[in-house]
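Quick one: the structure is below, and I'll ask about it shortly.
All protein chains of the complex are present and in place, except for one that has been dropped.
Order of writing sets the labels: A, B and C. Residues in every chain begin at 1.
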Amino acid sequence: MKEVLVRLDRCVGCHSCEIACAVEHSESKNLFGAVTEKPVPRKRIYVEYSPEQMIPVTMICHHCEDAPCVSVCPTGALTQDEISRVVTHNPDICVGCWTCAMVCNYGMIGKHKERRVAIKCDRCPDREVPVCVVACPTRALAFTEVEDFSGSIRADAALTLARGIVGGGTP
Amino acid sequence: MKKRLLAVDEKTCIGCRACSAVCPVDLIRLSDEDGVRRIDFPGICDEDCQECARACPEEAIDLVFGEVQPEFVLSFDLVPCQRCGAPFVTYGEMDRLGKTIPQELQTDAFGASWITLCPRCRRSVERERAAKTLLVSRRGTRV
Amino acid sequence: MANESLVPTICPYCGVGCGFYVALEDGQEPRIEYMPDHPVNEGALCPKGNAALEVLGHPERLRHPLKKTEDGWAEISWEEALDLVSEKLKEALEAHGPHTIGFLGSAKVTNEENYIFQKMARLLGISNVDNCARLCHSPTIYGLERAFGLVGVTNPFPDLANSRCILVIGSNLAENHPIVARWILKAKDRGATVIVVDPRLTPTAWLADQHLQIDPGTDVALLNGMMRVILKEGLADTEFVTRQTVGFEDLVGSLEEYTPEKVAEIAGVSAAGIVKAARSYARSPASSIVYSMGITQHAVGTDNVTACANLALICGQVGRPGAGLYPLRGQNNVQGACDMGMLPDFYPGGRRIDDPGVVEDVEEAWGASHLPTAPGLTAVEMTEAAYDGDLRILYVVGEDPINSGPNTDRAREALERLEFMVVQDIFMTETAQMADLVLPAALWAEKEGTFTSTERRVQRIRRAADPPGDAREDLWIFSQVAERLGLGFHYAGPDDVLTEINRVLPSYGGVTRERLASPGGLIWPCPDPGHPGTPILHTEGFSTPDGRGRIVPVEYKPPAEVTDQEYPLVLTTGRVVLHYNAGSMTRRSPSLAGRVPELFVEINPHDAKKLEIEEGDPVAVTTARGRILARADLTERVGPGVVFLPFHFPDTNRLTTDVLDPVAKIPEFKVAACRIGRG
Partner (left out) sequence: MQDREGMILSKAVYADMSRCIACHACEVACEKAHGAAKIFVDVVRDRVSVPVSCCQCEKATCVMVCYPGALSQDNGSITFDSDRCTGCDLCVLACPFGAVQLDTAGVRRCDLCPDREVPACVVTCPSQALIWDDVENIAREIRKRAAVKMGRSLASGRVL
């Protein structure tokens, strides 16, 4: 199963993913239309900044296995697809108790301010590749199998090591 | 000799606590014992009030003038909690809740219905589910 | 709110010293208002703090002096009661000498009251003075005195947030000092590693990155094992060791056999866990050790404390922000009671009684002569002496030795042999029941004075209510007794006493009433009125004569009582968050007692299955000293082979052993061999 995975070392904090996400979830589906829309389109991906290491950190919904947000939802507004593991939210039966937001370790449950219901990543059901991944200019976001992802990290690490040897220094 | 009396429609009464809770002189008494709720209504009511009739969600109570009647009791079987088995709600109340709260809000993503659990079990279930991730991470700390 | 006044005060329960206000409103019950600008608790309070006012005006409060007669308790006048106390003291002094009298002070009354009480004793030549610190932190007194030259928490609680590694050993602070958990969590927010060493899976262990679930009584082995790892891996702070300590070479030799594998076998934890914990502690830029009665209440209590100090010393983890040693004291004024000299071997200011220079100083300060120059009996020894008939009179203030001491059946027998016992308290405790005379005292909210929290923080309490009936402040009672004994105490009130304390105790020199007005008070040493106080100790070397810390090697010794076929389980004791010590206050607070109403015993489900015990069953717990009944609580909080009893209910200490630590004379409350059967 393909996942959205983050290469933190590649993220430059440009916020492209956030904008693309909000536009994708707007009525007009284009940036110029989206900014004037009411309700204001909301993003479901967040670029945070970690002051400790002074780096941007892209926070995405991991669509966890046996997702805690799904299991605490008393009304079944959050459901998880058994095969793809994608967690989706049905705003019509959300009572806004915010229990899901409290159990999410990554803070990925947002609030639709006008409707006062939860809002979260749906992994772009209309697209083959989620829009945040498409929008990322530095390939910090990848839509890939976990194994392939690790492989790409290994390859990069090997390259760095090799450069160190060729350059005569330690990596 | 005509007196003011309570006329209660047994068919519409759901056995909730409203009338007994609002009666200013405690003439209507309610008890839950052995899985049965008993509501004791008085034979006469001389009080100049309409509280019970006004409070009744089903408008099952009327205050009428009539011949003195003996006290009477309405009994309701209580529904047991699906988890702990403790009786906690009358079938009438359950019915009213089921109709008032939209059907789709009554079950979670796995089809379990919180409405059939007693309040204490609802808290326990919610706790267990909320604690899940932390339980896993704390298991790993022991060496 | 109209006509509301807020009286700032300090919580009367544990030693953390949280501040809050007593809100007084016309025609209303006094209630608690939070104090967000207090530096330690930031407004927060644990459940006991929230319920602190429930004992105020409690119907069972003692209201009149009571004398035991053949027909039961008789209410008598203060005049009569005070005359009786002084006559009995005079008689015994003349007929048998001061060594037949014991004074048991209280870690719950103010500094001023403890000061006056011990001064009265010493002026009468009595050196048998002690307080309940004996039963909780006496090993800290002897251990840290030797290691650092000064007894007390080295850093303030808010400084815990600066630690990068916190080793909590033998302390269930989340339940017993919940506010300390606040600061540990703040450290965790900043990336600190938390290691908890405890035989039980306590709420404190929930906060741990690493929980070492050791077998009760194996702390020295574990700490030695950690030190060996640190030395072998070159993680010791050699620069600090050479500059600031003595005794390092002896330690190196003594650790050789404490290999991780051997320690793992002794303590019942993994060798890898020991190595990991040692590395975390030694490598972090600032590490703290937090310990409590799990370390001290052992026959090797002083060794345990010394091992903790050794670990801190070899890693140089003391005397800096975020690096310190926190012995968490259990009672609101236990630090103060010890500072004031309510100990058999120390004069006020932690100065040894057998040092002729000290005695001279005190004699000069008090204008007295012939003060005791030799240590008297400790609390548990006083009970022993009473048993043997050597102690005739006991004056007990705010203590319940029958419930809080070990092996209480024997203690009860001992106290019965006393000629005369006077108990001064707020409730009719089990001990008071046995007294000849009971004096009703005012509690903390009904008087003025100062408490010294475990941080060495001196804070003021203020009067917010009147004592019930004839109950009076302890200070007034002591002064009246002293007056009758011709000691000439003419103190107008607590402020007068504090002025004398400022003069007599060097470290309290600048702790004046005026300076204690703001929340947070002052942290001693504070030698003069211009001194800001000393939140962090040992920044410029230690308080020993040569300024160097003492590293003293200690060897692991198994607990005094080991399991056998008759008593196959290890019994350990401790507290629960909703109760406090012997429970005379919390068992009378409805909102606390309602949540934990009765004695329970924690048993591992694995053991319970073998014993065919089910949740909630009444079971009998038996040790060589007695048999009690408790409700079974099947839980994984205790490991297999270990059972736990809280000591807030009268029965628990009927089971504990009275084997003492040879130095500190603390009983081994934390380990006993027991068996469990159906009740």
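Rule of thumb we're sticking to: a residue touches a chain if its C-beta (ideal position, glycine included) is under 8 Å from a C-beta of that chain, and two chains touch if they have at least 3 such contacts.
Every value quoted in this text rests on a predicted model; they were computed, and no experiment measured them.
Asker: Looking at the whole complex, which visible chains does the left-out chain touch?
Answerer: If we consider the entire complex, the absent chain touches A, B, C.
Asker: From the list C:D130, C:E145 or C:E175, pick the residue that touches the absent chain.
Answerer: Of these options, the touching residue for the absent chain is C:E175.
Asker: Quick one: say which of C:R146, C:R392, C:R637 or C:K665 touches the chain that got left out.
Answerer: C:R637
Asker: Which subunit A residues touch the hidden chain?
Answerer: On the side of subunit A, residues 8-9, 40, 46, 48-53, 55, 57, 59, 74-75, 94-99, 101-111, 113-114, 116-117, 153, 156-157, 160-161, 171 touch the unshown chain.
Asker: Which subunit C residues would touch the chain omitted from the figure, given the whole complex?
Answerer: 31-32, 34, 36, 41, 43-47, 49-51, 174-175, 178-179, 181-182, 185, 189, 191, 201, 203-204, 206-207, 577-578, 591-592, 595, 635-637
Asker: So which bits of subunit B touch the chain we can't see?
Answerer: Residues 16-18, 21-22, 55, 57, 88-89, 93-94, 96-97, 100-101, 105, 114-115, 117-124, 126-128, 130-131, 134-135, 138-139 of subunit B touch the chain absent from view.
Criterion: only the chains that are shown with their structure count from here on.
Asker: Cα centroid separation between subunit A and subunit C, in whole Å?
Answerer: Subunit A and subunit C have C-alpha centres separated by 52 Å.
Asker: Could you grab the centroid distance between subunit A and subunit B? Build each centroid from C-alpha atoms only and quote it in angstrom.
Answerer: From the centre of subunit A to the centre of subunit B is 45 Å.
Asker: Two or more other chains in contact with one residue: find those residues in subunit C.
Answerer: Expected reply: no residues.
Asker: Hey, which residues of subunit C end up touching subunit B in the complex?
Answerer: 201, 205-206, 208-213, 269-270, 272-273, 276
Asker: Considering only the defined contacts, which subunit B positions touch subunit C in the complex?
Answerer: Against subunit C, the touching part of subunit B is residues 138, 141-143.
Asker: Which bits of subunit A are touching subunit B when the two form their complex?
Answerer: 66, 68, 70-76, 78-80, 92-93, 95, 99, 102-103, 105
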